[in-house]
Structure formats: C-alpha cells, structure tokens
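A single protein chain has been omitted; all remaining protein chains appear in their positions.
Chain nomenclature is as follows: A and B, assigned in order of appearance, with residue numbering initiated at 1 for each chain independently.
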Amino acid sequence: MLFKVAWRNIWRNTTRSLVVIASVAAGLLAGMFLIAFFQGFVKQDVNNAVEAQLAHIQIHNPAFGDDKDVNDTITNASAIVEKLRKDVNVKSVSGRAITMGMISSSSTASGVEIHGVNPGDEKNISSISQNVVEGVYFDGKKNEIVIGKKLADKLGVKLHNKIVLTFQSKSGDLTAGSFRIAGIFRSRNSAFDEMTVFTNFDDVAQLLGTGNGIHEIAILLKDGQKVDTLAAGYKSQYPKLLVQTWGEIEPEMGLLTGLMDQMMYIIMGIILLALMFGIINTMLMAVLERQREFGMLMAIGMNKPRVFIMVMLESIMLTCVGIPIGILLTIGIVDYFAKYGINMSAFSKALSQFGVGNYVYPELHSSMFLSVTIMTAITAILSAIYPAYKALQFKPAVAIHQI
Amino acid sequence: MYFRLAWRNMWRSRRRTLITISSIFFAVIFAILMRVMMVGVFDRMISDTVSMSCGYIQIHHTGYWDNRSIDSTMEESPKLTSLLNNEKQIISWVPRLETFALASSGEQTKGIMLMGIEPAKEDSVSKLSKKIIAGKYLADSDKGIMLAEGLATYLKLKVNDTVILLGQGYEGSMAAGKYPIKGIARLPIPDMNKAMAWLPMKSSRDFSSTGARYTSISIMIQDRDKVDEVKQSIIKQEPGYEVMTWQEMLPELDQTFQAKMGQNVIMSGILYMVIAFGIFGTILMMLNERMHEFGILIAIGMKKGILARVVVMEMILMSVVGTLLGMIGAFPIVLYFRLHPIHMGGSWAQVAAKFNFQPIIQPSMDLHHFIIQGYAVLSIAIVLSLYAIFKIHKIKAIEAINS
Partner (left out) sequence: MKKLLPFFLAAVMVLTLSFTGEEPTAKEIVTKAENNIHGLSSQIEMTIQIIRPTWTRSMTVKTWTKGEDYSISIVTAPAKDAGTVFLKRVKEIWNWVPSIERVVKLPPSMMAQSWMGTDFTNDDLVKASSRIDDYTHKLLGDTTIANRKCWKIEMTPLPNAAVIWGKVNIWIDQKDYLELRLEFYDEDNKLVNILQSSDIKTMGGRTMPSKMEMIPAEKKGQETIIIYNSATFDQKIDDDFFTTQNMKKIK
C-alpha cells in the first residue's frame, strides 16, 4: 500500500522528483568520472614511463648493474631475442648496447648514457621515435645519433651538426667516434633527454668492440597487465640473468600510483559529502513544500512511522531511477572522452609545451560500477533520513494552516 | 525598494531561507576544503623538495647559475646577512659552497658535487641529519666528510675510511685533500644519491682556497606565494647579486606542480557540478513551494518583471550571506586540520618515506583560496538563480494559485 502511495507521490510532482533523480545521477556521474579520470591519468603516467624508456620487462647480465661495464653483456642474447620475438605474449623486443661516455661539441662536453639500438626494433618499443621534434629518428646512414633537445641546447648544436662520443671500449682503451645528429627528441622527462643519446647498434658496437653483444633486452608485452606473471616465467627460464619488470626498475612509479589512489578517495569523500548536502537541502525544501500534505495525512490518521517510511520509500525509488540514468550518462560521457581524450594542456601552460601525449583518456573498469553505485546509493538514502525525520516534526493542525 | 522587499521576504519564511543559505554555505565549505587540502599537499611536496635542494630562493654572485664556477663566488657580507635576518618572510637561510670535484678511493674515481655547509644551520633547513644511515651527521668543527650512500657504494668505502678529493680551487688553484668519512646519508633522488658529498664550511673553504666566500645562500620563506615579493625586496635592497626563485632553478618541479594543478581543475569542475546540482535543486524546490504565493501576487496585479527582480534579489542576498558564512565557517575547520594534520598510511607513507617528506595532509591557510572558492560558488549560485526569471515569466496565475 505505502509503496503504491510513494510511487504515486513521486509522479505527482515531477519537477521535484526530477531534481532528486538528476542529483543522484549527477553524483554517480561525478564519482565514476573522477575514478575514470584518475585511472586514465595514472595509466598515462605509467605508459609514459614504460613507453619512453622502461618497457615492460628488461633483461640484463646481473653484473651490469650501476657501473654499466661494457664487458657485462648477456650471454646468448641473440638467441634469447629471437625466442622472445616468437613469444605470443610479446609485442616487441629490442636488444640494446649500452655504455656510459662523453659527448662533445666544439663548445662543450657532457656525460651521457649511450644506447646503441636497432631503429626498426626500437621504434616498436619506445615512444622516443614519436617525440622527435627536429629531423628524423635515424635516416639509415652510418654514424647517426639522436639526442634530446635539452642536451642539444647544452652542447650548442643543431640538427645535422657533428658531435664526438668518447667512451671506454671492451679492451679498456678510450675510443672516440664522430656522429651526425639525425634527430632531436623531446620527451616529458628532461633529465632523460639530457642524459640519454641513441645511436645505431652496429656503429657503437664496432667502437666498443663488443660485436653483437647485447647489454639490455627490453620487452614490450601485448597485455601490460600480465607483466608480473610473464616476468616470473622468464625469471625461471633464464635463472642466470636479471629479469626485472618496470615496477622493479622504478619502484617509485608503483608507489606514486598508490598515492594517487589515496588522494582520489579523499576527493571522492568530499564530493560525496557535497552530494549528500545537496540532496538533503533539496529534500528538505521538498518536505517543506509538502507540509500541508503531511499534516493532512497525519490528521486523517496515518501514523508517524508510516509517514517516515513513505518518505524514505520515495527517496529510495528516486535513487533507483537516478542510478541507471547516471550509469548511462557515465558510459556515454566517459566513452566520449575515452575516445577523444581530455586535453590537459588547456588547463596547464606547463603541459602545453609537450604537445602530443597530453591527453588524458579516462578509463572505466566494470568493477568500479558496483562500488560507486553502492556509495552513491548509500549517500542518497542517508541524505533522505533527515528530511524524512523532519517531516514528522510538523504538528498536523499547524501544518494544514501553513500558507 | 527591491532590496527592502527582498530582505523582508527572506525573513518571512525563515526555514526556507535557512535551507537555501545552508545549501550555499555547505557548498562553499566543501569547495574551500577540497582546494586547501590539494594545495596543502602540493605545498608540502614542494617545500620538502626545495628544502632538500635549492631552497625557495637563492642568492648568488651574478652569473653563477649558468657556469657554476668556483670563481663565481660571493664574499660574506654583513649587510646582506642583516638584510636576510630582518626580512620577515624569511624563516631561515643557509650559506653553501658548492663545487665540482673528483672523489676517489684510489681504486675508483668519480666526479661529484661537493657541498660546503654549516652543518647545524643546514640541518634546520634540509633535515639532512635524518638521512644518515651510517656514522654520524657532521658537526661544525669536524674534519671529516659525509658521503651520499650511492657514492660510498660506488667507491666501496665505509664510515671511517678515507676519501680523496681532487678538484679545482678558487682562481685556478689546485684543490686536493683527504678526509675520513664521518657519516653516510641516503638521499631520495637517485642522481643526487650517486654524486653528493658534504664538508663543513671551514674544510670546504680550505679545500677550494676560497677564503670567506660562498657560492650561494639558500633561503626558506614562510609563504610560497610570496617568493617573488621576497626576491624583489632582496634585489631592491641589495642589488648586484643574482637572486633566483625555485621556479627558475627547478623548472621541472614547477612543471609537475602546474600539471597537477591542471588535474585539480578537472576535479574542481566535478565538485562544482555536484554543488551546482545541489544548489539548483534547492532553488527549484523553493520556487516550487512559492508558486502559490507568486500566483496570488501576479493575480493582484504585480508585474512579473518586478516579481522576478525581487525573487532574484532575494536569492542573491541569500547566496551572499551563505557564501560569507561558508567562508567564515570553513575557517575553524581548516584551522583544525592545519593544527591536526591528517596522517596518511599505505603507499602514501611509503612514498613519503622514500622521498623524505612527511606523510601528512595539512591544508593551506592561504585566505585567497577561501575568497576564490567563495567567489566561484557565489557565481554558480547567482547564475542558477537567474532560472527564477524564466520560471516566473512562465507562471499562469490561476494554475499557480491552485497548485
């Protein structure tokens, strides 16, 4: 009976009901969008790091470590690379020759980490090739080098200029080679841009005297989520090598992700509280408006608990209508932005100089629907309690005569 | 005339007025809370980062920052000292003598950044003593040296071992010395951890033959937003020095900060949306409730235009009152959290431990956030209340009276 009355009440005053429904839907949308935005933001952060330099998994000779001794190459590396190439889980593989050295121009010199790469492989694994702002990512000529914008400025060199790399060869002698700047890149990490230069694998290997010796195998997976299980597999497959996931190489990245999560919950809390007070006020107004009605009901003998239940039922029903609308709205809006992205540079001058890759693509996981829906529903229903309680406070006689 | 009418109307139905005001009141409080919390988090990160590195402001000999040469030092100046001691915004300042040197264990040799410090004073700014993992922190009269952990590991040295420093001193003199290791400190930033060493100011001046000279003075100030003001004030009172702010010295940190602020804009947007729905719901309900009254007024000949003006005026009044109360009401809440910061656990605490900042959320007390947020909510409320004009113009007197 009460159920029917409540249902009818809802449609008696459509404006009021629509406001509550809209608030619930908006609250849900806000919560979901917030999470989706955060997820997208974090994922973009991780992707930037993974795609620019780390890749998902790296394999080294355990002795390579911090010293980066040229002699510590990976035994049997070419065979491992070939095997990984055929692995169904692997999207791309790149074998790198890495050494620490010095880069000099006619005006100054600077310490750098030299990455000898096969451009074809490296293109598929690292986003640096897309961050080239001047020139190209290798032109197929001999002794080409690709350096960061920050380093180029420091050395006072331009595209097609010549620089000299000096480093220790396998035999311990100081060796030097001249390279032409084929491209200048600019990633998000200017420390990386200043410290890392890319050359053709064969050019640097020849100077190093390491032949086809590889210092680092970088692996990009088809599915980044599987990184831990796959890495564990490679670890047991190559027990003598150091197999590391990006999370192990840069533990800060994982921690920062956790920090973002916590931050998100705090903001979520504030938003839900704001939603709660919004609904409370709307409902209070609604109750105020219905003083006469409640007075009448009580005067004709409806007892207080039943009035309370009726008002609560109305709120629950409104919430139940609001939630699916909210979900539909969320899917629509998040899908739109997931496709086109949110251009963050519109909000921050600092970001705009990076150009591409500045878009955040919000991401929805089905697991989030349930938790956000429950949170929003609880918030909505909690906010109905006070107005419903308030409705009981009216004295029937006074209530009828109001206005 | 409208104002008095509006004012009287407001007090006619106190409950309705209270609900409307409270909806704005809470909206303002939430908007302020969210803002000051976020800003507080960034303030903490920035202040902890700059206190460990360059401070908010640095004073150098003109041209020092670009070439970092030991010849570009400045003499101790009583005038500058008294200026720094008297500037109200300045909490503390420390002199430093930074120079590039070679550190060697005999076997291994590495280029490092050697920093001459006044240990006790330095500790009050950068809390360096908390980063000691072996041995002891330096004392002002010590003859020993303190190394960063990564550097000690590279050189394969422990506490009480001797490290050799070679370098270039003041005006082309040769710098060489050997120092017992008194302590080893772990720095959160890997690049610094691999390359930092500290000597007490006296030893460091003897090493570099600089006499009573510094390369820089690092300044901590109370309010991050006053950094340019303080800089200008120093330049005005003591021209002839190079004065730089943290944004100029650490553009990366500033960029990260700006990027996070961009993210903040999106989150504020979401909160504003929720707030707007709350306020709009309240306004809608209020108009709904007063339909009967409006109907009568129009029936007895009141012009709709005048009525709309009175109602909008009422709502603006209520919004202003709500906003002001909200700004005042937020103050004790923010103050409470300022005095009792929220301590965070989980990955937040881990990141904090790793990067040496305190794992707390302490809101900013900067009043301009209060004003900006109040202004934002007030604008939303006023724009939404314009809906009343539309609604009133649509009123059909007879229907309204019967509603």
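The rule is short, and it goes like this: contacts are C-beta pairs under 8 Å (C-beta built on N, C-alpha and C of every residue); 3 or more make two chains touch, one makes a residue touch a chain.
None of these values were measured; they are calculated from a predicted model.
Interchain touches from the omitted chain, evaluated on the whole complex, reach A, B.
The missing chain, though absent from the display, is touched by one residue of A:S107, A:T229 or A:S366; that residue is A:S107. When the full complex is taken into account, the listed residue touching the unshown chain is B:G177, out of B:G177, B:P200, B:G262 or B:P359. Residue A:T166 is the one among A:T166, A:S190 or A:Q244 that touches the chain not shown. Although one chain is not drawn, the whole complex shows that of B:R68, B:K110, B:R186 or B:R338 it is B:K110 that touches it. Listed here are the chain A residues that touch the chain not shown: 100-102, 104-111, 142-143, 161-168, 173-178. Residues of chain B in contact with the chain left out of this view: 71, 102, 104, 106, 109-111, 164, 166, 168, 171-174, 176-178, 209.
Keep this in mind: only the chains that are shown with their structure count from here on.
Listing the residues of chain B that touch chain A in their complex gives 15-16, 19-20, 22-23, 26-27, 30, 33-34, 37-38, 41, 111, 150, 153-154, 191, 194, 252, 254-255, 257-259, 261-263, 265-267, 270-271, 273-275, 277-282, 284-286, 288-289, 292-293, 344, 346-348, 350-351, 354-355, 361.
Touching chain B in their complex are the following residues of chain A: 13, 15-16, 19-20, 22-23, 26-27, 29-30, 33-34, 37, 41, 66-67, 111, 190-191, 251-252, 254-259, 261-263, 266-267, 270-271, 273-275, 277-279, 281-282, 284-286, 288-289, 342, 344-345, 347-351, 403.
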